[in-house]
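So the structure is just underneath, and the comments pick up after that.
Note that one protein chain of the assembly has been removed; the remaining protein chains are unaltered in position.
Chain IDs A, B and C follow the sequence of writing; residue 1 opens each chain.
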Amino acid sequence: MRTPDFFKKLSRGPQVVLLKDAAYASAFAGVANGDRVLDAGSGSGWLAIYLATIVGPAGKVYSYEWREDFHLLSKKNGVKAGLDSIIEFKQKSIFDGIDETELDAVFLDLANAENALPHALNALKKKGACVAFLPNVEQVKTFVLKGEELGFVHERTIDVMPREWLVRPQGTRPETKGLMHTLFLSFLRKP
Amino acid sequence: MRTPDFFKKLSRGPQVVLLKDAAYASAFAGVANGDRVLDAGSGSGWLAIYLATIVGPAGKVYSYEWREDFHLLSKKNGVKAGLDSIIEFKQKSIFDGIDETELDAVFLDLANAENALPHALNALKKKGACVAFLPNVEQVKTFVLKGEELGFVHERTIDVMPREWLVRPQGTRPETKGLMHTLFLSFLRKP
Amino acid sequence: MRTPDFFKKLSRGPQVVLLKDAAYASAFAGVANGDRVLDAGSGSGWLAIYLATIVGPAGKVYSYEWREDFHLLSKKNGVKAGLDSIIEFKQKSIFDGIDETELDAVFLDLANAENALPHALNALKKKGACVAFLPNVEQVKTFVLKGEELGFVHERTIDVMPREWLVRPQGTRPETKGLMHTLFLSFLRKP
Partner (left out) sequence: MRTPDFFKKLSRGPQVVLLKDAAYASAFAGVANGDRVLDAGSGSGWLAIYLATIVGPAGKVYSYEWREDFHLLSKKNGVKAGLDSIIEFKQKSIFDGIDETELDAVFLDLANAENALPHALNALKKKGACVAFLPNVEQVKTFVLKGEELGFVHERTIDVMPREWLVRPQGTRPETKGLMHTLFLSFLRKP
């Protein structure tokens, strides 16, 4: 079980994907126990760790990061989370190619994600998913159109805005302020 | 991997929890590989099957349903999904008690969910989550206040409205029509 | 013209209805040039002033407030805005009755708004609108059901969440943080 404290013990580094976005990315990609998935870049290792709690020891997470400092940080966090046997952290740029094949899903949380699409297409198994976390609409368009050009099917692009509610005896209503936007999630599927 | 076709082969029955809600319920509860979780009522078995793809063979899903027709339907769907070794479908009302103990999470998708809270509290391990799928605000309030009275911590209640985007060379924009509301998700945590 | 600076010159007092809510309240009520409308309580006079810019000199805004300090503040602001000939500020509780008749619309921005409904029903002309600004769902329910009981038609209750966008050469996306909730707007119509 990942309790709310689970991620608190990890060392801090670059900004992490929020649980609200990781949950949808993983669920709509279709990640399941036993899957072999890839994420790039590792950043703090947060997303790789989240995915490892789902694929379990029967699966594998390959986590690419070209920056040495982030690579070491994410590796350290993988150990802290007790999931380093499931995650293989690699210091490598995904733009230089993907070593693995027959992957179930590829998650891209980096600038110019579209440039990783040809590698992702080769590395995925049939029906495998390629998911990008994209802050701006322009990036969504570039990613999706490039993906379609390469033969991917654009399954969906979503914009998730969960609203937290105050529930109290004296009155029930949404919280006044909150996160209006973090990232767009674009899902491509290999036919 | 659960591809988009995964759930299409299942037999239809009562209305199912949507993937958008199941994904958040599971992720914010903290369900991970190896967990032992419970859902009630089984309905078509959809949520139990979704949870089984996450907890895997090292975990277990107990799925309670008092109606014989739904119980048999969900059981049949568990077999179709090839996950019947992970899920134990029981024809039993959760309001009559929970047989299991030390559960990681309990999911309640039924009317009067608050009446299952005392049983859930006993059946959960420390830090375990009790999550309800609730259509109306009144139900949210009843569920959350009853839970707090029993000693649960109200972690969050959310209202999820993902927006699908059209991404085309000629223009990028959200889809015109869509789902504005399905269910509120209320998360209680055993201290 | 009300430029963005228009309201800045007014004296501050109790929390004001935001433009996003005033705009919808007025538009869906159907307020037009020449209308005679009422608002209670005056607060800082902000809503009365906004309405006065729409009904114009051919119309009239009656603004009720029982607290002397707020009454005087709103009156002062009406003068500052140069609209005191259109607005009649009254130090009076709307719960004690409405002096006017054949009103086009009544706006209620106060606690226990439902207690003003019988007075509003008498004071409105046929097809006139009674609009309430309500923070909590419980208040919405009480207001709407009481209104229907009295013979009003519940036209709509809305929840407005405009999202501000960043538009820049380097990328277009919604602002990260923002207002998730201010008030529910409930619209009742006299048949």
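In the analysis below, a residue touches a chain if its C-beta (ideal position, glycine included) is under 8 Å from a C-beta of that chain, and two chains touch if they have at least 3 such contacts.
Values in this document were obtained by computation on a predicted structure and should not be read as measured data.
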Among B:Ser11, B:Ser85, B:Asn122 or B:Asn136, contact with the omitted chain is made only by B:Asn136
Return the single residue from C:Leu73, C:Ala105 or C:Leu183 that touches the missing chain. C:Ala105
In the complete assembly, which of C:Ser93, C:Asn115 or C:Thr172 touches the absent chain? C:Thr172
Which residue, C:Ala22, C:Ala40, C:Leu73 or C:Ile98, contacts the hidden chain when the whole complex is considered? C:Ala22
Write the list of subunit B residues that the hidden chain touches. 135-139, 159, 163-164, 170-182, 184
Positions on subunit C where the hidden chain makes contact: 1-6, 19-20, 22-24, 26-28, 30-35, 53-58, 104-105, 125, 127-128, 137, 140-141, 144-145, 154-165, 167, 169, 172, 174, 184, 186, 189
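The working rule: only the chains that are shown with their structure count from here on.
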Using mean C-alpha positions as chain centres, tell me how far subunit A is from subunit C in Å, no decimals. 45
Distance from the CA centroid of subunit A to that of subunit B, rounded to the nearest Å? 23
Which residues belonging to subunit A are in contact with no fewer than two other chains? 137, 159, 163-164, 172, 174, 184
